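As you look at this complex, bear in mind that one protein chain is not there, while each of the others sits in place.
What follows is subunit A.
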Amino acid sequence: MSRTRRQHAVVHLGLAVGLALVAGPFLWTALSSLKPEREIRRDPPTFWPETWTLGNFVELFERVSIGTAFANSMLIALVLVATNLLFCSMVGYAFAKLSFRGKNVAFGLVLVQLAIPAIVVMMPQFVLIAKLGMVNTFIGIILPTVVTPLGVFMMRQFISDLPDELIDAARVDGAREFRIFFTIILPLCGPPLATLGLITFLGSWNNFLWPAVVAQSESVYTLPVALNILNGHETTHYNLLVAGSVVVIAPILLLFVFLQRFFIQGIATTGLK
């Protein structure tokens, strides 16, 4: 079967070239962040750093308040994960297992919200946030996404597949809906909650436009916003930028490598169902 083997070699080669093209920019950035500034600009360029240094990161944390931005991003992401896990599963449960008037219309709203482009509602949202006195606050950044339609949709899909008998039995025993939800449904939702938590964290961590509009001072900047300010300065040195880019990418990379099966599951379920 040398023909199949040769085919496999060609396939592997093609995939490897593709991977080099995809991972190349990341690798180049990561290696550059560990070079001194002079070496970054050297002609011809070095691929592997001649002098290894963490100086760029030290400078980044000292001169630009990247530490604050990192903490802000982390705080906002964790709060959003918590609210989304709770609210999306509650809403998803009602749509999956409770019967009530107006259910179809209300579920239609979930799909409508999925279809509304961010830019179209951004201005009025900002005016609203301004009226509420929430400009330049964490709550202003967080509020529009405390419960997301994609999360509701995912949780509804999963909870629909749980057997009705579980809930009926509990109802016969006189359990109240909130108790049924917290003691019977929620404990069974481990895998989709993990996926939802990851997707939410990711979305919040990478979210750029809305935080950039709401946050107006360094104490409220998230990581992408702080990095973009740095990116906008004409005089900025690439050494700081590449280091900043590593700081924003690294946590996601770690999460992704360890938890990739939840990611892939999430995409497959939301994409195909």
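What we mean here is this: contacts are C-beta pairs under 8 Å (C-beta built on N, C-alpha and C of every residue); 3 or more make two chains touch, one makes a residue touch a chain; residues count from 1.
Just so we're on the same page, contacts and distances are computed from a predicted model.
This figure omits one chain of the complex; the name its UniProt record holds, of "Sugar ABC transporter permease", "Aldehyde dehydrogenase family protein", "Cell division ATP-binding protein FtsE" or "Aspartyl/glutamyl-tRNA(Asn/Gln) amidotransferase subunit B", is "Sugar ABC transporter permease".
Only one of A:Thr53, A:Asn136 or A:Asn206 touches the absent chain when the whole complex is considered: A:Asn206. Of the candidate positions A:Leu19, A:Leu54 or A:Ala71, contact with the hidden chain is made by A:Leu19. For subunit A, the residues touching the absent chain in the complete assembly are 7-8, 11-12, 14-15, 18-19, 21-23, 25-26, 28-29, 32, 40-41, 43-45, 87, 90-91, 93-95, 98-101, 103, 106, 109-110, 112-113, 115-128, 130-131, 143-144, 146-147, 149, 152, 171-172, 174, 177-178, 181, 202, 205-206, 208-209, 223-224, 227-228, 231, 238, 241-242, 244-246, 248-249, 252-253, 256-257, 260, 263-264, 267-268, 271-272.
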